[in-house]
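Note that one protein chain of the assembly has been removed; the remaining protein chains are unaltered in position.
In order of appearance the chains are A and B, and numbering begins at 1 in each one.
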Amino acid sequence: MKKWSEVALGVITSIGGFLEVGSIATSTQGGAEFGYRLAWVLVLGTLSLALLMEMTGRLAAVSKRTYVDLLRERFGYRFFLLPLVAVFLVSFLVLASEIGGVSIALQMATGINFAWWAIPVALLGWVLLWRGTFGIVEKGTALLGLVALVFAVGALKLHPAWPAVGHGMLPSLPSDNRARYWYLAVSILGASISPYLYLFYSAGALEDGWTMEHLGVNRVTAGLGNVFGGGLAVAALIAAALVLAPREIKVDRYEQIAMVLASPLGRAGFVLFLATLCITCFGSTLEIVLALAYLLAQGFGWSWSENLKPEKDARFATVYTVLILLAAVPIAIGANPLTLTNVSMVATAASLPVTVIPLLALMNDGDILMKHVNGWASNVALVVIALLSVALLVAALPLQLLGG
Amino acid sequence: MGAVHLAHDVLDAQLVDQAQEKIGRVDVLLLELEEGHPPRVATIVIGGSARAERVGGWFVALRRGLRVLLGRREEHVSRIQFDKVRRIGDTIELDVDEKSLESEHLERWLKEHFVCRIPGARGDQK
Partner (left out) sequence: MQAFAMGTLRIGAMLALALSASACGSPPPLDKQLEAVSSWTATMQLARDEHGSGAITTTYATQLRDAALAALEESKQTIGQAAHSKTDSSYAAAALDSLRTAIRALNAETGS
């Protein structure tokens, strides 16, 4: 019985954690400009993320060490600096974007400019981190994040032509605007496969005290949770394809995205859209700050746990305190949240090789995983994701210039 | 356990003190060379300056530059004799107390000057 509640909670957490500023922005941009044709990228991103999360969760459950621990221990300090710096920089950008997402939602609700909201949002987040436990941060925001299900309702209400949606799930090439198409494809992948997600997930496995017994929970959580979460991102894309694309509205500003739900669902859709943007971005803000604090603490061997009082892990607590306030600065001085989001998503996509490729070695290390090493199917999938990550690194800069 | 790989199992491993508190990682392992004796593993070093040397000269210079900018001169490095090792497993347990370690200076400083001045910081578990 306890197992089942753990599975249910885990799945809900992944659903609630999937949709955030990046996936809301890039899915609706994709739908507005290319209809259903980018849906396959969401499928690819979701499956990749599910696999990466299952693997990092398995590493943690079997070895009692986080992915960051193992990156440092197995590859040494010199190599470790590379993922450390890359993940730190891109996650910080994404963090600033999430704070931007919360702020813009509050602006849409109140009319008070988003820049004024950044610092109060950061302070509220900090109070939750300072006082709250891991369970509160993870489960609390995830449960509230279920409000994102409104995207599914909105998409269904618009009566999409399902065969056309199905067709969009298969890769296709656009006849024109290729640079923009691939730019959005890279952004969508960056929004789906964020390193902070699996760093947070693998640290969470230790915070929740996972053991070998949890391998089943891990598989279902990573698999089902992400498939449902990815389904909501597809719903956002469908809604944008049916509300914005026919009117040839391109998403230049976050403000335009609310129409995607206001149009099919009226005032309720509008309000729930604002709630979704606000809550999911706030949840992601907390997750990313913690992921960054975990990254440094685990990399350098400091004491860490969100369940300890701050005096027991002073460096860990200082890191999240400083970072959440620092990340509010770009938004507080008026940086455009949508531009920031798009740049962050492309940078994230470009950063993937340094966290994906080392997994190939770790997932086949019998010293760490014993009989739970990857099977051939997982290895083939991981090699494909690794190749994809290298392609993203190579393509990111030219596409930012041509299609951004 | 029979033999232990120094590079694989000891270098970069998580260190804990007598009370199982995390106290950094094995940043550097030193061999002791003494006239008339064979070399032996003698010292575990914990500290940023020791770590930096493993990366290369450019990194040491970069780090030094940053520290001058921040006005931080003192290096806080711990050198611990290998015979303080109590257990080698998932983590390495040392027969030391974190309060006496130079490398935990920053943790103590932040705790005293920053963290504990904010309400709600004190205690064990949340």
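Please note the rule applied: a residue touches a chain if its C-beta (ideal position, glycine included) is under 8 Å from a C-beta of that chain, and two chains touch if they have at least 3 such contacts.
Small disclaimer: the values here were computed from a predicted structure and weren't measured.
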{"item": "Residue in contact with the excluded chain [from A:49, A:327 or A:343]", "value": "A:343"}
{"item": "Sole contact to the chain not displayed, among A:24, A:42, A:108 or A:191", "value": "A:108"}
{"item": "Contact residue for the chain not shown (choose from A:133, A:256, A:364 or A:379)", "value": "A:256"}
{"item": "Candidates A:67, A:228, A:270 or A:300 - the one touching the absent chain", "value": "A:270"}
{"item": "Absent-chain interface as seen on chain A, which is shown", "value": "78-79, 81-82, 86, 89, 107-111, 243, 247-250, 252-253, 255-256, 258-259, 262-263, 265-267, 269-270, 343, 347, 350, 396-397, 400-401, 404"}
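One rule holds for everything that comes next: only the chains that are shown with their structure count from here on.
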{"item": "Separation of chain A from chain B, taking each centre as the mean of its C-alpha atoms, in whole Å", "value": "33"}
{"item": "Contact set on chain B toward chain A in their complex", "value": "7-8, 11-15, 21-25, 27, 46, 51, 54-56, 90, 106-108, 110-111, 114-116, 118, 120-126"}
{"item": "Residues of chain A defined as touching chain B within the complex", "value": "63-65, 69, 72-74, 76-78, 80-81, 130-133, 300-304, 306-312, 314-315, 317-318"}
